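Sharing a structure, written as structure tokens. Questions coming.
Excluded from the complex is one protein chain; the other protein chains are retained at their positions.
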């Protein structure tokens, strides 16, 4: 069988129309979802800020989990900056973790995570990480 | 069966003689082929040089494919040298590619290939690459 | 079947008692063995020192295997130190091996092993190695 | 001993070779040349090209050497192709390599990645019309998805005997994107359109990037469950990359793992082009339809971008529609190149990545749909 | 075409999903969240969590997608779990990662690693009492070993149909060690005990470290040959690490190799929690018993440390007994954390590594013993 006849016989048109439609529907839905994600995150962050005062109280009531938490990220960042200078950049994340543990820095996992979150440590796009001098300057100027 | 009898019975001599002969023939042919490769390459390069004047004309006639090609490798090499200094040596090739793309350098793939060909970038024998300062000096002195 | 009845029916108590006993016996034996290892090593080293004079004679009697052995580790270490400075730290061990071979250094494998043994080259705990400046200073001061 | 010698000589490649082996070996050498000298997708063309040499050394059948003989080394490593193990692993690596930022910043560009999949379905119809049975037609159509692993994935499911030609066609055209796409792109756009500059995409937060692979995975796979192996691994790899805390896994996925699989997949796909299986009129048809599919896909992307411009305030450069075909990141680079030829200050690469990556998702979904229609 | 459309729609996840899929997907998202945001063992929880999403996309049976359908991609990579190939390879990597120095410096602390295995056997009895058959009871007991690969290893041998819940329970509790252990540790120790400072361990020579894996392997495997695959690979990896001359092999074992296996194991263990197999009353029982096992193991370690203190001149801090459960190095970190809360200048991490690592050896031996008792 050939030509249009073959297409009809195998329901080619139906398959094609449904097929391309599903592709479009999927990507439209995905595009829509994606466009909503950052709005939801923004909302969530707002709620967070709104709740903060109450949370602080809760924290005080709860058994103090971490008595020696550095009061600000600034302090932790100094220690880590020194360490990173010693390692040399770019550095692999596990190495920093390992050394910070060895040096007895406080809770290296979560501190490094903090540093990553506020982008004081940033990936170099190549599997390694570097110290973000710009972000640091911005921070210290504010 | 043992001894010479066993060897004869299993055609041992024939197999051995043919075997070692084929090994020799293969490696002699390979040696011969190898000894010809660089002669053929030399010939090819000559033909190339011979044809060049004509080719240049063709190039002009053909639709100009790449209007912004750097006039000489020298210019491209300057940009790449700066980039490499920034990355630090030895560097992985993909990293250079990635960064040169990010920095919007012109046609990084082929330019890097050019740099490799004229050995301004050379492998360090360990999977990484370094900038060849000697070749650069030679170039700039000529 | 449930409860104690099930435990008895499947010989649960017997299995558990033997089980935990074997775990304990194994780890106690292992602990004992481990505690003996360094004593045995110490003994072995002593024997070694005891035997040394005799061995030296043997060595002279035997066909001189390596006429150009550097008289002391100090000399080899100088060459390697230069090489390491050139590679940069931390460096992968195979790279050092490869380059030292290329540079025609004497018996790089065993020399590097010597350097490792006297801890002039030490692992950085991350798969790479560094030159141990402290050990070097200690050595040169003695 | 003379007998032995004659027997040995009759088993050498010189005695067994016919013109078809020579043709295929020359094709292999050309493909290697394109990969090395022209740098068209060298990571794919060099292994495939050398695989063609390996697959076309003339050997006696039943000797346990050929890729189609069970028990041979080639057959063992070909297992990952014929059982659809390699393609999802490649997608895992691609996920761990790919930055979805530009797509997240401007999700509307994902429509271009959908539009370019028209090439798949139109070619499917074309192949049916030429007389291919529907399962083979679907496998041929997927070449238009411009995505090697997806093409292999679907072909293994629907028409395993066509793996060789379809995989080689898919990868060859992916490599030849810089040759195929520019004329079509120029034909369908005015100079004015090609000069359109697009504004920089917004910054995308880390949290968005972490949430995306989860949402994207659930949404796509609820709609087209048959795309699960490919999209599951793609989004999984991307989550590993973006969540930072498992960086070592992501790094291995995008280096050792994808490299090992690429080597094995490339060389066996190349070797599967054994002359007697590959050099058929059918293969010629597949290559012709494949080129057609690529052209249609490119055109669809560009035209759809022009249609979108009718409705959008901020115009998009229709060239980036061509990147909807996938062939990541080759076709995005072609867009950049064509755009820069008109205006050297116009950087389209970043913008072209959005349709480019969504094209990967789009063709994986298309493959899932075709599979689910054909598999009963 | 309407038929086709209806058929297609009836195959989408939206049509096939029931409440159980939704529950499991939510569990998967929570596990990913714990891994990323709370950083509880992210290397395990992120792959397992995403695997849960993959395994609980609702798909038609017989379509070749589910992890339990032979021929599916998930089923292929699950092979390494169901045939006990991944766990020993993970142990190889752990061996190449782990420094046994502190254990060699103070071998008496290895007893703590033995004591914590009480959790395994007591839970085994408990599971028997609740009505589980002995093979399943043994597999459940091993959760108390706090060692994922060991738990999988034994379960595959004794009760393959429970792999999903047991593996997820083992890994979840390993991740939740910072939640489960501290209250038990505080309950069983006085403040004075928690303040005990231990003196620095002696230096361990390179030769000792090289000899240890050989002696350790021979001794343990002569006593419990069934622990051979796990301990063989653990000590082999450690020899590769310590002997320096094969550093490149050790490096690959502790990077690429363990990473690849971790990815494949994590995602398939996650996917094996397919709702219809996983959401059973039995799984609830397994999770409850698993928590019980962890608690008993922790308590045994701490109490045994206190008993040892009755006989030892240099007192040990009983907190480090809790590290005997394995869960390397998570539970050693918990010890450090709890200790530092009392006295910020007290560094217990190093000391806790000794019971921690010997706990791994201990539970591998326990698994070997259980297997040898059950296998006839």
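Going by the order they are written in, the chains are A, B, C, D and E; count residues from 1 in each one.
Here, contacts are C-beta pairs under 8 Å (C-beta built on N, C-alpha and C of every residue); 3 or more make two chains touch, one makes a residue touch a chain.
In this text the structure is predicted, and so the values were computed from the model without any measurement.
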For the chain not depicted, the shown chains it touches: B, C, D, E
Option from D:204, D:267 or D:338 whose C-beta touches the chain left out: D:267
Residues from chain B at the interface with the omitted partner, ascending: 1-4, 6-7, 10, 12-13, 15-16, 18-20, 22-35, 37-38, 41, 92-94, 113, 116-117, 123, 127
Absent chain, residues of chain E that touch it: 83-85, 88, 92, 157, 210, 214, 217-218, 221-226, 228-229, 232, 235-236, 239-240, 243-246, 248-249, 251-253, 255-257, 369, 372-373, 375
Hidden partner interface residues of chain D, rising order: 4, 8, 11-14, 16-17, 25, 29, 32, 35-36, 39, 42-43, 46-47, 50, 53-54, 57-60, 63-65, 71-74, 76-77, 255-256, 259-260, 262-263, 267
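Definition applied: only the chains that are shown with their structure count from here on.
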Chain pair showing more contacts of the two, A-E and A-D: A-D
Angular offset of chain D relative to chain E [C-alpha, multiple of 5 degrees]: 120
Most distant chain from chain C by Cα centroid: D
Inter-chain centre distance, chain C versus chain D - centres from mean C-alpha coordinates, in Å: 49
Interchain centroid distance [CA atoms averaged], chain B/chain C, Å: 41
Sites on chain B at which at least two other chains make contact: none
Per-residue multi-chain contacts in chain E, two or more chains: 4, 8, 39, 255
